[in-house]
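A single protein chain has been removed from this complex, and every other one stays in its place.
On to subunit A.
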């Protein structure tokens, strides 16, 4: 009798601990949509301008620069040539650079890319889905992601110069391991 009573106590307190722990944990760790340094970025699965499916896992294990941009955003347009130059310089050493366009029409994107002469993969977001998952607030936003898949730096707004990109790429390549 005494044992059974104790047993019921343990069962009830365990259930309380599980349910309560889950509920409180849920409240405590509501994930903020804004990504920051040290976070693992969410995955993506998008069509590229090359008409191929590009996935997050295609770039895993390599240092990656993820640039969210649009043709409607002047600083995005202005930093494109610099990004392209850095890509050419570092791609031999394993750097990956992916531009995710902010849900524009394919034609608009294609003609701009042709003009600038970009040859890193350009992916097309649809209905702002990926953009929202990455918690974007301003354009452009560039994520520097190390080979182990954590965000080293988030740069919001234009990068302006090639040097500024260069120092960040160097840091990114150093943590490559």
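Rule of thumb we're sticking to: a residue touches a chain if its C-beta (ideal position, glycine included) is under 8 Å from a C-beta of that chain, and two chains touch if they have at least 3 such contacts; residues count from 1.
Assume contacts and distances are computed from a predicted model.
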Hidden chain of the complex, named as in its UniProt record, picked from "Tripartite tricarboxylate transporter substrate binding protein", "Cytochrome c biogenesis protein ResB", "L-arabinose transport system permease protein AraQ" or "Circularly permuted ATP-grasp type 2 domain-containing protein": "Cytochrome c biogenesis protein ResB"
Sites on subunit A contacted by the missing partner chain, in the whole complex: 5-6, 8-10, 12-13, 16, 19-20, 22-24, 26-28, 30, 32-34, 45-47, 51-53, 70-72, 74, 77, 102-108, 111-112, 115, 124, 126-127, 129, 132, 135, 137
